[in-house]
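Omission of a single protein chain aside, the complex is shown with its protein chains in their original locations.
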């Protein structure tokens, strides 16, 4: 599903949050959105979903396929949301419904848009849980019983359950350690590509970005600063904002080739567990006695 | 059409009056009895509803406060005034079917004396009560003559109970009156039904009488307006205006009563022991204004005896409203507006705050700084009545024939005047009413002159009813409310 | 399970505390039932005799143990003055007060919750302002005054539109349910409107907090309209909070109801308590107070349990106060 | 409450003066707060009503249209006239004068009740957020148990030994509202007490007193303000109810509840007399409630950007 944003402006309580944003996402395209904290990334995604705070005023145009979002009625939007457009929220703990079990939460879009029997729904939920790498017994749990990473994956499953044509993923991997993170990004990418859907991917992490998005927008203080293919942008950022972000990211990213031997090591310290233990056993005899007592 | 048919048939039977006269009537009263045990529980609310309706006395009272026959159809009094012989009616029964005999009468009075039930002290001079069942007489002999005896027997002292009946007197009542108690809801209502076995002449005219207790004045007025009650007794005079105006539908009438608003000064109080202070207060009170503010139905009262009681005499001239005199008396006693006298008036909250505010305002003019202390009745009983710890008290003494209060130095008034006590004793011992009345009047005047209290006014109860109600007593209806005659025609 | 046991133990402890406090507090009061019963013009000997008869001369501990022993056996004693068992006395009065409170609460909920939801959903600022003003003024009307205004408007007899009885309760009580219900409408409306206004404020603020949270957004992202989301998800999430508010309101309503019962001449618990206290019918008063307190504590217990049932996050936590409110 | 916030404000004001920053607008915080109160129409409304209340209360000490004590039994329930603008009551006293004088009684009641409730409530809050978990747990339970006692019951019992008096209202209401306050403020207080900034202050060796006064109290001030203003409004309402039941303001002391309770009996006959006290109470309670809301927004640096400059 293609998205076309023209001259989008969002104001909240007289404060301009989004300024004259133009953005295009073609069918089947994966687009990244980066920018410093508070630059308005989440706000743009909310504008596309029609989920801006009630005190926000919007102007401009957002077209989803051939439907106008700005000024559309709540009914029309509700019909789109969850069925054709799926969204992964930035903060899973705050968005998952605390009184719904995981399976009910994931099945919600199905229940609202499709006329399926209970078992059909449950089957789909199980399949989805499997895809995001969650064990089946998670289905009957409540969100507070899950770790942050698990919660985030439940949010992703909810967004993907109806195989939407357009996916918005707002920093979907922040709470995950690098192993799970990689798995999730791959999953999103494969789902989008297999279904021919399109995706808007918001992230701070450039490694993730280059994996997830083919082209990329840089947002600065509510306005688009720069745009281009991800590879181009990461290699030759042109605007100041982009340069700033990219260089910082480059400096901070883990790079085996440039591991600097700056810091001194304590000599005699071995990197193995056994070694450490030995050292300490010798140093602190009293501790061992304490441990024996237990 | 068939409706019309039935209508004509009813009319045709000539039962016109019956078809229009209501089977039941609801009467709104104010003060609710806490229980129905008239032998142990005080309060005129019990006398009001039970005497003459459920229970009957040896003798009764009419609406002019005079003694009339009841269970006794006649009586003889010996010349020395020490022996009374009562001749009882025939074929009397209680509502449970038991026969009412002379034995029941003597048992009731003897029980009262023996168990010291409420009002027993008014029969202190009784030597014996004996019954003669065959002759259907009861004889009471006295140690000393007592001119009050017959009147006393119209009240609780003379009530006749069924010797053989067993019932919980607090929630049930079995008597020989025209009505029997159907239902009693504490704090809310009493329902009377006609007593089918009633023996006498006061046959009840309305099948069911419901007495509804309405403590809130507004609720009471609304009840009458909406037809939930047909009679309201009492109605606050100031609230009666809409009914007075609407004479097509309502009648409003004030009746005579023996309620005396007694503003007693503690005669042994630190400041009120000074007679000048007490007199000054009596001069300073503008009774007319008080009465006017209450709607104007009440009567001025200059002394302890109201017009319906023996020994009444208009004493309002003794202490006329006279601020100058009051001020000079206060000055003599050492007080002035600049150096005010601090006094506290303590009274029960049932009388409202207005009267206290008015008294405060009136007394402020003669240099009395009156503190108004409105308390619960039980607190008043404790502090004022029992402990006599007060400056000024205010109470509605609604009892009749209660002059003895002024002849009893232990009463909460702390009023002790040997002359008054002597006169009262003579009056009681008198064997003819004329002598008694003169002596009482003399004593009352002495009391009033001493100013142990100010009698603010004789409260006259205003009653309002929907037109169509007949036979509802207007006089004395807060203590005596015979309902047998009451009918309501819609 | 442990939680419930703990909570029940606390409940029992609180009941014991209440019984002691109530008993002691009432003995401080001046005046006693014997002198009230004897009234004016009785000799002191009669008052003493009555006191003896009622056992008011016994040591306080004996009196307390006597009473508390009864409580344990489920016997609340007999009112000295009315001669009725406190149980039947309270039951008769509760048959008026509780329907009144429940009706009032129902009205309050019917007014407060939909208006609260509407205020949350209202998008135009004038509509919000209107709801705000309604809530503010509704909650600020003195019960005395509001009740009488309602009487002036709707009562049979004195009102502009004669619809409801202005006072009293039918003699045969709930045997004539329609009349009985009818006579409770105006008093219930009086409390209902006032409580409803504050309930509306609570609903609005609870829903407002939730509507600003991600839960509503999530529901909407799944395909609900805003209205659906606020009603289905928002109200459900606000439910624990609303349950506590309503539970508390129950207690508060007793206050309002005392005035209302006087105003509308209803022989309920409130007006009964005032008279019994005035008459120093202490056995009745202390049992009534105890029952009331027990009832409130039970309400609190119920609210806590409901809270737990309504919020799965609490099931694993032992101490609710740590998590909610 | 406003004192603590203001003093905090002035303290930091002096700091900023020291820190040689360019001081463009050295306005006292009070001015900024007043201005932001006045800017909102609700704020304006409540300031005007409360201001009038204060002025009338003060004026009534020295002057009322008619002497307060004057009763006139011949002219009770008079309609409004030149001498009696709002007519007379059941004793013939001037209704306007009584209402004016009543304003000071009610003001006193409100102030005392709020102080009592605040002091008692803070004590309870302190108990609830203390690190001693036994005390915290019991206080939570005790509060939940006590909170269910209706104010009017407490007042009824207090009224017996004390008689109808202002003290009854203040103690009964202050007690009840203090409990309410504690309950409502609990979550905010716990949030602050369990927050990372308190944890780091404690890690740095701060005492419980320090944490409570410096961190917890300022952070519950917004809740406190709203709740206290509600309590103030409820106190006005409670006064009228309790006085009607005969356990509130003693007879002879002017108060709105007194005017309401005495005239309410005659609403059928003299409806106009009841109108005034009822209206006044309603308007004042609305103003108090609104005032709490706007004051919260005005005094809190988080919501009032004016204070942050």
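Which chain is which? They are A, B, C and D, in the order written, and residues in each are numbered from 1.
The definition used in the following text is that a contact is a pair of C-beta atoms (placed from the backbone, for glycine too) under 8 Å apart; a residue touches a chain by one contact, two chains touch by 3 or more.
As a working rule, contacts and distances are computed from a predicted model.
Participant: Have a look at "Pyruvate dehydrogenase E1 component subunit alpha", "Cytochrome c oxidase subunit 1", "Nitrogenase molybdenum-iron protein beta chain" or "Peptide ABC transporter ATPase" and point out the UniProt protein name belonging to the hidden chain.
Facilitator: "Peptide ABC transporter ATPase"
Participant: Among the chains you can see, which ones touch the chain that has been omitted?
Facilitator: For the complete complex, the undisplayed chain touches A, D.
Participant: From the listed residues A:65, A:127, A:231 or A:248, report the one that touches the chain absent from this view.
Facilitator: That would be A:248, which touches the missing chain.
Participant: Going by the contact rule already stated, which one of D:84, D:104, D:186 or D:215 would touch the omitted chain in the full complex?
Facilitator: Hidden-chain contact among the options goes to D:215.
Participant: Among A:57, A:73 or A:147, choose the residue that contacts the chain missing from this document, as touch is defined above.
Facilitator: A:147
Participant: For the full complex, which residue in A:93, A:187 or A:207 touches the chain that was left out?
Facilitator: A:207
Participant: One chain isn't shown here. Among D:82, D:134 or D:203, which residue touches it?
Facilitator: Only one of D:82, D:134 or D:203 touches the chain omitted from view, namely D:203.
Participant: Name, in rising order, the residues on chain A that touch the hidden chain in the full complex.
Facilitator: Against the missing chain, chain A presents residues 35-38, 147-149, 174-179, 181-182, 204, 206-208, 210-211, 244-245, 248-249, 251-256, 259-261, 263-273, 276-277, 280, 283-284, 286-288, 290-291, 294.
Participant: Spell out, residue by residue, where the missing chain touches chain D.
Facilitator: Those residues of chain D that touch the unshown chain are 8, 12, 15-16, 18-22, 192, 195-197, 199-201, 203-206, 210, 214-215, 218-219, 221, 300-302, 308.
Following the convention adopted for this analysis, only the chains that are shown with their structure count from here on.
Participant: Please give the intersection of the contact partners of chain A with those of chain B.
Facilitator: Neighbours common to chain A and chain B are C.
Participant: Central chain, going by Cα centroids?
Facilitator: Given all protein C-alpha atoms shown, the central chain works out to be C.
Participant: Going by the touch criterion at the top, tell me which pair is linked by more C-beta contacts: C-D or B-D.
Facilitator: Counting C-beta pairs in contact for C-D and B-D gives the edge to C-D.
Participant: So how far apart, in whole Å, are chain C and chain D when each is placed at the average of its C-alpha atoms?
Facilitator: That pair's centroid distance is 24 Å.
Participant: Give, as an integer number of Å, the spacing between the C-alpha centres of chain C and chain A.
Facilitator: 50
Participant: Among all residues of chain D, which ones touch two or more of the remaining chains?
Facilitator: 160, 264, 267-268
Participant: Two-or-more-chain contact residues of chain A, please, as numbers and ranges.
Facilitator: Residue numbers touching two or more other chains: none in chain A.
Participant: Where do chains touch, given as pairs?
Facilitator: Every pair of chains in contact is listed here: A-C, B-C, B-D, C-D.
Participant: Note which residues of chain A are touching chain C in the complex, please.
Facilitator: Where chain A meets chain C, its residues are 46, 49, 51, 53-54, 74-75, 77-79, 81-83, 86-87, 89, 91, 94-99, 108-109, 112-113, 142, 144-145, 155, 158-159.
Participant: What part of chain C is in contact with chain D in the complex they form?
Facilitator: 10, 14, 17-18, 25-26, 28-30, 136-137, 139-145, 148-149, 151-152, 158, 248, 251-252, 254-256, 258-259, 262, 270, 273-274, 277, 289, 292-293, 296-297, 299-300, 319, 321-322, 324-325
Participant: Give every residue of chain D touching chain C within the complex, in rising order.
Facilitator: On the chain D side, the touching residues are 128, 136-137, 140-141, 144-145, 147-153, 156-157, 160-161, 183, 186-187, 190, 233, 237-238, 240-241, 244-245, 260-261, 264, 267-268, 271, 274, 277-278, 281-283, 285-286, 289-290.
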